[in-house]
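What follows is a single structure, written as structure tokens, with notes after it.
Some chains have been omitted; the remaining ones sit where they do in the full complex.
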Amino acid sequence: MPVTHEDILRWLQRSTQVLHENSAYLTQLDSAIGDADHGSNMDRGFTAVSAKLASLSNADIGALLKTVGTTLVSTVGGASGPLYGTAFLRAGMASAGKQSLETPDVIALFDAALEGVKTRGKAQAGEKTMLDALIPAIEAGKQAASDQLPPAQVLQRMAVAAETGMKSTIDMVATKGRASYLGERSAGHQDPGATSCWLILQAFSDILAA
Amino acid sequence: MAVSIVIVSHSARLAEGVAELAEQMSMGEVTIAVAGGTDDGSVGTSLDKVIAALQKASNPEGTLVLLDLGSAVMVTEMALEQLDPSERQNIIISTAPLVEGAVLAAVEASAGSTLAEVAEAADNGHEMPKGKQEREP
């Protein structure tokens, strides 16, 4: 079953809810290696997104995701704003005009998002950022796609890989973003951005499984 | 006309304070626009504020953008992407220390220097003497 426009709307609503529920947790993670705002940043951003969803029920998936991107850039207020903003903007460009997504479309969408985050943040794998959840997720997604799996199962594997990737950030030393100011002391803490990235992918997987 | 200066900071007060200090050295001859804090006034950056500051500063001689922390680079780059390419060419994001760079950039800009010269002057903020250097003549 392809991912429908309706699925995307429900994914965004679910993400809003999950990020709201986990706001204190994300902020607590950020307080250890950052400035204690990642939860409120993401909550503020997705609350603004969710307020726009009603007016976007007629937009195609591409237009919808682009609006998510511009909204996040304008409202998040932290480094994660330009990063997630660019991710959704690029995802929207990769799915321009589409009303539904087959597995290759899903992969193309996330590939575009990943490129966006990399370009915006000039970071790579192993620097203790959201990329350490996103990169393994997309690798797992590509593997699932080459196994001809449908989007729901692709997303399920992506979410699992994102969670593993998120946990791998605990041992890493940050070399990008605020956490890099802590140097070696950033090790031993899970990256907040990798955690929100997993939550968003898990929300997508949950929606498609339901 | 002089090169303009834009201050991007996570704190509104910080941005205004830097502008206040820099303006003392340029005395109204240089446009110094600020983008500090988020839209709702908390600590963070605002794309809309950065775009508005770049527009306010826009002039034929160019604009130097100074930042408080590395993460302000991303929002500034997104703002630049929303401008005309011709406009964007005329803007440099400085790697200088914010306060020291802004003061030196204001001095240089008020002398009618080019954007490249103003950017170089800002980078000299790293060498601004603060005590120790002065103590060892």
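Labels A and B are assigned to the chains in the order they are written; within every chain, residues are numbered from 1.
Definition applied: a residue touches a chain if its C-beta (ideal position, glycine included) is under 8 Å from a C-beta of that chain, and two chains touch if they have at least 3 such contacts.
The structure presented is a predicted model; accordingly, all values stated were derived computationally and were not measured.
For the complete assembly in this file, the formula in terms of the labelled chains is A x2, B x2.
The rule is simple: only the chains that are shown with their structure count from here on.
Chain A and chain B have Cα centroids lying 32 Å from one another.
By the touch rule above, chain A contacts chain B in their complex via residues 35, 37, 41, 44, 73-79, 81-83, 85-86, 120-121, 177-178.
Those residues of chain B that touch chain A in the shared complex are 38-40, 42-48, 69-71, 74-75, 77-78.
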